[in-house]
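Note that one protein chain is taken out, while the other chains of the complex remain in position.
Presenting subunit A:
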């Protein structure tokens, strides 16, 4: 990444505009994750509704960012690191939009869960998992704006922690369901929420890969350890 200014200063302003939009969108998504997690833990239906409504803003921002990126490609014909920046912006906004969708889905499930018996400890565990993902997102946005490939790589590695949290929760929910079939509906909702948070982590990881690509021109090698082992474990094993 070059930190020197372009001879055409309008080009710099265009790129700064796109960067600012990504940071703003990222901020909205960070808030959506934590609001969704809080609404779940506190059984706060109003906050859950708000998360669902705010997703429209996030979707609109993705469109705005893509329109800006198309404009810069058409009018400025970016090359080198500028080209990689614009390409990564398009992918990052798509990843952020998906994370927003998962937060919205958490809000929906919270609205349903409020009507059911509470599962002890699940809200807190899911909030901690959300917090871990939100922190990853916060760091990857910092890595993006500072062009810090090392920080992006660190975020990429941390996805394994989220995967492990998911695996632990998965086992816990299965245990609850085996203990008492009346827990099945709520545990299924809670499991989907856990799975969605785990998927958020994957999207944040994908953003981290885009940051590495933007800075170095090469995608990182696929050598991360996989923390999610549920697909390999036998469901009725020694849970």
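Just so it is clear, a contact is a pair of C-beta atoms (placed from the backbone, for glycine too) under 8 Å apart; a residue touches a chain by one contact, two chains touch by 3 or more; residues count from 1.
We take it that contacts and distances are computed from a predicted model.
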Name of the absent chain as recorded in UniProt (options "RNA polymerase subunit sigma-70", "ATP synthase epsilon chain", "Phosphate ABC transporter ATP-binding protein" or "2-oxoisovalerate dehydrogenase subunit beta"): "Phosphate ABC transporter ATP-binding protein"
Residue among A:28, A:83, A:145 or A:168 that touches the chain left out of view: A:83
Touch list for subunit A against the chain that is not drawn: 2, 4-8, 11, 77-84, 217-218
